[in-house]
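Can you keep this structure in mind? I'll have questions shortly.
Excluded from the complex is one protein chain; the other protein chains are retained at their positions.
In order of appearance the chains are A, B and C, and numbering begins at 1 in each one.
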Amino acid sequence: MNHTILMSILILSPFIGFLINGFRYKKHNYMVAGSIATAAVFISFISAVLLVADVLGMPAENRRILVSFFEWVGVGNLKVDAAFVVDQISAIMILIITGVGSLIHLFSISYMHHDKGVAKYFAYLNLFIFNMLLLVLGSNLLVMFVGWEGVGLCSYLLIGFWFTDKEKAAAGMKAFITNRVGDAAFLLGMFILFLTFGTLNFAELNALAPTTAEASWLGAVTLGTLFLFIGATGKSAQIPLYVWLPDAMAGPTPVSALIHAATMVTAGVYMIVRLNPLFVMAPNTMAVIAIIGAATAVMAATIGMTQWDIKKVLAYSTVSQLGYMFLACGVGAFGAAMFHLMTHAFFKALMFLGSGSVIHAMHEEQDIRKMGGLKKYMPITHFTFVLGWLAIIGMPPFAGFFSKDEILWQSFSSPYGHPALWAAGALGATLTAFYMTRLMALTFWGQSRVPKNTHPHESDAMMTIPLIVLGILSVIGGWIGIPHVIGEVFGDIPNVWEHWLHPLIREIPIQSEGHHDASLEWTFMAISVGLAAVSAIVAFQMYVRKPGSSEKVADALGPVYKAIYHKYFVDEAYFGVIINPLVRFSRNLWFYVDVNFIDKCTYWVSDVVKGGGSLVRSMQTGNMQQYAMYIGIGLVFVLSILLMR
Amino acid sequence: MGSDAFEITVNCIKLVLVFLLMVQAVPILVWLERRGSGFIQNRFGPNRVGPLGLMQLLADAVKFLTKEEFSPKAATKLLFYAAPVFALIPGTLGFAAIPLGSPLKWGDYTFAIQGYDIGVGIVFILGVSSLAAYTILMAGWGSGNKYALMGALRASAQTISYELALGLSIVGIIMMYGTFNLSEMIAAQQGTMHFQAFGNTIATSWLPNWGIFYQPLAAVLFFAATFAESNRLPFDLAEGEAELVAGFHTEYGGFKMLLFFIGEYGHMMVASGLMATFFLGGYNIPYTTTEQVYQFFLGFVESANAASALTSLAHFIMFTVKLGIFLWIFIWVRWTLPRFRYDQLMDLGWKTMLPWALANTILSALVIFAVSHSW
Amino acid sequence: MRAVKVEHMLSTDIITHVGLNHYLVLSALLFVTGMAGVLIRRNVIVLMMSIELMLNAVNISFVAFSKYLDKLDGQVLVFFVMTIAAAEAAVGLAIAVSIFKRYKEVNIRFFEHLKG
Partner (left out) sequence: MTADSFLFWLLAAVTLVSGLSVVLVSNPIYSALCLAMSMVGISALFATLGAYFIAGVQMIVYAGAVLVLFVMVLMLFDLKTELATFSRGKISGLIKIATVGTLAGFLAGAFSMSIEFMEKPATKTVVAEAGVDMSRNLGTLLFTKYILGFEALGILLLVIAIGVVGLARSKGGTHAKH
């Protein structure tokens, strides 16, 4: 079929779903609303598949479908088309978004069936999909930015979906405002890039990117990419702007799965990969990205170890996994980043949905201390959750293993890499294994701490089918990116992934010193897996074999544990250092400038106008004869002028 | 008007004569009406004074003139007295514009036998006769009497309503003759029936070339409308004795009353004259043209002037006869038909006659276009 | 007639030769009279009559022009003016009647109630 039509279907079908559900937003029939929304997303999934098939059919060098609908902005030399492009990168993204998206929609139908504003919910969800598609399909930064803002809006709407609860609404606002900070930086980056290269189009930008690395900190490319990266930290919840994501768990669980695990939060990674030629040429930026990524990975993991809310744990794990992705970007392993992005989308969505299923079963109970032993109540959820667990702690041959291992190896071996980075990554992996096992243990294993009045039960098919599908994906998802070293062992399995992304990935300018041989890679692989396994076993021991031992450890750690438990007091610090002073400043601004100066000026103007008006109004008595008199006087006036001439 | 002194004098005399003619016709009509009503109602009319009671006219005149001259207390003097005088105007002016005979050629002068020959005769007559409403209103309001006022309002409303039908009903005639000028219309109705159709002439020898044969519907409508215009039975709602004592001239008596009578009869005469002019060939003698009559008289007397004078005289008599016929019909109808109710009157005017008149107009327009247009 | 005589002394020409501008001046004066009526009378119906007066003054000038410019368009315009005037009179009288129904008086000042 024609690409234009396919593209329009792909983009518009969720939007139409949004319109339909949006217009019937007062309806309570969750089945109708859900089917509409799911169908909309599924349709766009199909068209996405068709498009990707076309892309596959193309020659490897220029796999690119560009559909330009119209010239959107044409100011001076700023020419922005409403153009959408499907290439190797966005192909993956649209598949994830629409595929996982439709699964999550399906899940939501059953999950939200008790909710009043279900139609509204699905409308928001569809709107999100639409914006996300804009984001990933946009052929230039501006269209991408539209999507960027749009997903921010939808995330705000959906986090605060139960806005009657004050702190949920507050969480929504927090997310929105934090994103604003990032978006400002993103805009600045856009401006810098436009000033430097005179275009916002990805293809042109990548073509114009310098061929030699930019040494200085203040070079255009470095600054621009840095600002863009800050924008990415906002959207993708990296230090220092990660604080909103844990609170974002206030939203419905499928939303957390879709927006705050699978798709939206990966937008930053996607953006960096999309512009990798630029980033590669700014080693300083790359260093920053790598460090921040590694730091986030470790820190979030540590916090994750101490949380009691099932969704909070998952949220922090998301943050740390995103940290991995940024680490990968930072060391120039963009392919690995995308790879991990995909696998993470699978297993993290799976785990969120699983947690949703659990919460559903526990009647909106999210505290894992009140769970445990759910294994026998909800086997399917448990089984799929196990798959996700194995994937995330990087057990071969599950999806997570390949992607994470790729990242770790690259963080050591790549020219931008560094042993310290590798160490951080390995530590993060270990911690991840620990807290995920802890989660599993407290939720599903051990003896039940379920309150007497709640009777957990397995969820219905509409919730379990997505779990199963995602479970399968998180098992096999990684097999398309099997490293060479393993591939050689199993009779030379090709690394499809690398070949796939290769045309779009710019080579790192500086050459790596020396060449690492396979044995080293094997060792690292073994080390990371081993560490993960060990920490998993430890966690299993602590939480299943002898429960309560964890408390001893916590007491032993004392203040450190406190600090970690309170998330390093980051929120408090932000409040003390930034937010409260800002609020005070703005209040003064409001009082002294706005009220006492600007308002006074406007009042003065309005008073003048009013006075004039009342003067003129006195002429309007409604007495027709007076009006006639005015006409006559005017006539005389005009005639006299005419006669004087 | 002409420029020659002689002509001017003659014309002025003519005006006076026409006026006198109309005024002196009134007593005769009164007498005729009373006798005729008596005859119709199978009783003697006034038959005591003089032969056939003809002297009754004189007696009436004397009575009218010698009656006490009074005006009611509530009356507005000016209007009360002005109204009867104004009542004369429409009739006289209208009647003076109707040609009473073929133009008299005396030497190199030509005298139209009518008050004045005005180019747009019909329009003029309609205009002046529409002034009649004022007299009625003045009388009604001026005499400060509620019955009078009611009668006046009724009468004027009726007059205005029927003017529409009146005007529209003769549009067909005007289109047919292609002129407003009464003399030209009369000239167009000479001789036997003959007219141009699709480029070839159609002629009959057994019908006079009268308008009524071309526009029968128009004739009926026009005649009915004239009844309403002159406030006569069956349309004399203005003075319906049953409801309003005597309508707008309740308070009037004596000479003022007489003036009103004159006005009403003037109206009748104008109406009859117009009927004759439009539909019965005016002063033409049936089946003949003016020229034929002139030649006929030229056979007796040799002088052209005398022949022309005789022709005019014959035509004048002919016209008077036709006039008389219509006047008699007026009287006859008055004593034959009952009075309408007011809503019936208005319905007749607006819902019956007006649509018919319109239809007649459109139809005759189409026909005239089709016929005059030689395909 | 005396007025005419007085002007006779001044100049005969302007009296004996009646031209376009005589009619125009007449129409101007008539128009102004009507305007005065509109301005100073209070009875709504009299106001409307004054308006009719103004319209007719204009009609005079139309017809005069149509004669002296030897074009008939002026008279056509007079037609239109008459029609409009009749319509205006009908509406005005209807309004006056409805005002009268309420106030038993047709003073222009009652129309001030219509002011928005």
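Definition applied: a residue touches a chain if its C-beta (ideal position, glycine included) is under 8 Å from a C-beta of that chain, and two chains touch if they have at least 3 such contacts.
Predicted, not measured: the structure shown is a model, and the values here were computed from it.
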Requested in this report: Over the full complex, note down every shown chain the hidden chain is touching.
Outcome: A, B, C
Report summary line: Given A:Ser8, A:Ser550 or A:Gln626, the residue that touches the chain left out of view is A:Gln626
Report summary line: In the whole complex, of B:Trp31, B:Tyr134 or B:Phe260, the residue touching the missing chain would be B:Tyr134
Report summary line: Note that chain B touches the chain not displayed via residues 1, 79, 118-120, 123-124, 126-128, 130-131, 133-134, 137-138, 140-141, 149, 152-153, 156-157, 159-160, 163, 167, 178-181, 184
**Report entry** Where the missing chain touches chain A, by residue
**Finding:** 625-626, 629, 632-633, 635-636, 639-640, 643
Query raised in the report: What chain C residues would touch the chain not displayed?
Result: 3-4, 12, 15-26, 28-37, 39-43, 45-46, 48-50, 52-53, 56, 59-60, 63-64, 66-73, 75-76, 78-80, 82-87, 89-91, 93-102, 105-108, 113-114
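Going forward, only the chains that are shown with their structure count from here on.
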Query raised in the report: Which chains does chain A share as contact partners with chain C?
Result: none
Query - Between chain A and chain B, centroid-to-centroid distance (C-alpha), Å - result: 102
Query raised in the report: Inside the complex, what are the residues of chain A that reach chain C?
Result: 620-625, 628-629, 632
Query raised in the report: In their complex, what parts of chain C are in touch with chain A?
Result: 35, 38-40, 108-109, 111-115
